[in-house]
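Yeah, one chain of the complex is gone here, protein chain that is, but the others are all in their spots.
Here is chain A:
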Amino acid sequence: MSAPTLDRPAVDETALQAQFDATIAADHRVEPRDWMPEGYRKTLVRQIAQHAHSEIIGMQPEGDWLLAAPSLRRKAVLLAKVQDEAGHGLYLYSAAETLGADRADLTDRLIEGRQKYSSIFNYPTLTYADVGVIGWLVDGAAICNQVPLCRSSYGPYARAMIRVCKEESFHQRQGYELLMTMMRGTPEQRAMVQDAVDRWWWPSLMMFGPPDDDSPNSAQSMAWGIKRHSNDELRQRYVDMSVPQAQVLGVTLPDPDLRWDEESGHWRSGPIDWAEFKRVISGEGPCNAERIARRRAARDDNAWVTEAATAYAAKHAEGHAGAVA
């Protein structure tokens, strides 16, 4: 790409690197046509694709309740939410495409297990309370992770994140409101909420990734301004935010060691089971195979639809070009 040609002077990589570094240092945005180091581009593609995959796979656990939502209002809210997630996936794949990636290729990588998605979506949704808890805790954790990304150094990603965060915040509110309604309901409904909180709390803490002393890519991402806060910092923010919300809701978080630390002004949680995190991320979660199988089926079973649309577009583009000529 930077090879010198006869009619173009050799690109001075040192000068370009200096310009890039200055952009990052000044906290300005890098835009698609700007020069960027290959490592920066690769890291971004990996992170944005993983994020896009998470949105799309994340449609499934809640989507499983779309047909059975217990009121028409809840059905509409959930359908709008699952639809928003498809929209988020689209913005994010588009952001990745500004870096030279291709959506179909990224989807193939997901299906072939060469790219990951958030391991939280490998847990099943057992009752309708799970829909509310995903909104409250999983979307809540996602917001903590994503709000700082609104200031990410890569412009298209940062802008996509602003819109995504607005919608996620709305989803979180809706999830919490469902749980509040259920907690005011029958004893069975209250039990469902507590059970869902018991199952989702620890996986939601794992959404922030491994602890800082075991997070190999974090330092470089922070230096590049792709990431703004460490995994543990964000996790702490999430815990501090969630504990008071759990108290208002009237549920118990399943952590006997959770305590208020007067000195630091933070809620401190007990040790996280990182062995489980590794198991789930490496494909041994309860629903990994099922999630990918459905994504694969959507691609393969409907491949004829995409082929038809492509063939139709080609036929009619030729006709149009002919008419113009």
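One rule holds for everything that comes next: contacts are C-beta pairs under 8 Å (C-beta built on N, C-alpha and C of every residue); 3 or more make two chains touch, one makes a residue touch a chain; residues count from 1.
In this section, contacts and distances are computed from a predicted model.
From the set "NADH dehydrogenase subunit L", "ABC transporter ATP-binding protein", "Cytochrome bc1 complex cytochrome b subunit" or "Ring-1,2-phenylacetyl-CoA epoxidase subunit PaaC", the protein name that UniProt assigns to the chain left out of the figure is "Ring-1,2-phenylacetyl-CoA epoxidase subunit PaaC". In the complete complex, the residue from A:V30, A:V45 or A:M182 that touches the missing chain is A:M182. Within the complete assembly, A:Q245 is the residue of A:Q115, A:S215 or A:Q245 that touches the hidden chain.
Note on the undisplayed chain: of the listed residues A:Q172, A:S269 or A:N288, the one touching it is A:Q172. Residues of chain A in touch with the missing chain: 56, 59-60, 63, 66-76, 79-80, 82-83, 86-87, 89-90, 93, 128, 140, 143, 147-148, 150-151, 162, 165-166, 169-170, 172-173, 176, 178, 180-182, 185-186, 188-189, 237, 241, 244-245, 248-249, 294, 297-298, 301-302, 304-309, 311-313, 315.
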